[in-house]
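A single protein chain has been removed from this complex, and every other one stays in its place.
What follows is chain A.
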Amino acid sequence: MESEPLLSVRELRIAFDGVEAVRGVSFDVRPREVLAVVGESGAGKSLTARALLGMLPRSATTSGTIRPDLSAHRGRRISLVPQDALSALSPVHPVGDQLAAAVRSVAGVSRKEARARAVAALERVGIPDAARRARAYPHEYSGGMRQRAVIAMATINEPDVVVADEPTTALDEERRDQVLRLLAEQREAVGAALVLVTHDMDVVGGHADRVLVMYAGRLTELGAADEVLARPRTPYTAGLLASLPRNALPGRRLPALRGTPPAPGALPPGCAFAPRCPLAADACRTAEPEPREVEGRLLACHRAEELPHPAHALFLKERQTA
């Protein structure tokens, strides 16, 4: 039995000047799960995540529903770990003060109590000598410590949902794994669900329970992370996975997706992935596929049943122009 979803997103659409960047996405966030939202630049994954927080640019027009709407409880029931840890902290206030202010913004506690919680939160994310470090400014922290402080900030009020928007994109491999481990730990400690936005399929394995693959503002594939990684069922997901060096078969050439994603407002007819898809057929160029359930997984693809496994050979065409 699946538990009641924490968040239900239905037919979410986000447009700028009448051009849709997110085009009818539906999914749930379940309690305490890690949901990875994956796709190439421009897939609409960050916008989707920011819609959960009510943090879309003012120029965006949206439709569809997100229930319950947690955006009014931002910082308490839902919080953000942004990509750039430095920009998330104010340069002119000590880190501990910023954490304490976050506590006092939602809980009626004394300054002293807020302060104590701030120090405890810094301790929890492994900042040495936290009581003294709480009085230091962000520029006195190393990059890794700042990242930890931002994660402490996002979890200090024990939210239901933490949204992490490309939290590891600028980091090398070692730090990437450290940050993801820390996020997982802290999420576990406060019992929050984590929505992890990333362009890196490598991050999904071992760090996510479910994965939502997006392309050109739509859902492509949604399912259990280990199952999707083991056996992708849409050509787009298969291509993303095949292009990872760690999955490469012997030989010099890597499988690769040809071309680039379409710009919003310049979508091809039918399936937005069709021009890049090695399996595209006539139906793909006329009708946009709707998500359908296949063996516990949601797929939006006319040709899913035709996808071979493994699919590497499909993506080993000579000429690439991406």
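Simple rule for what comes next: a contact is a pair of C-beta atoms (placed from the backbone, for glycine too) under 8 Å apart; a residue touches a chain by one contact, two chains touch by 3 or more; residues count from 1.
In this text, contacts and distances are computed from a predicted model.
A chain of the complex is left out here; the name its UniProt entry carries, from "Nitrogen fixation protein NifU", "Anti-sigma regulatory factor", "ABC-type glutathione transport system ATPase component" or "Carbon-phosphorus lyase complex subunit PhnI", is "ABC-type glutathione transport system ATPase component". Taking the complete complex into account, A:240 is the one of A:179, A:195 or A:240 that touches the chain left out.
Of the options A:256, A:281, A:294 or A:314, the residue whose C-beta touches the omitted chain is A:256.
When you scan A:13, A:32, A:199 or A:285 for touch with the missing chain, the hit is A:199.
The chain not shown here is touched by just one of A:40, A:113, A:185 or A:227, and that residue is A:40. Listed for chain A, the residues touching the missing chain in the whole complex are 40-41, 171-175, 199-202, 239-240, 243-246, 248, 252-258, 260, 319-322.
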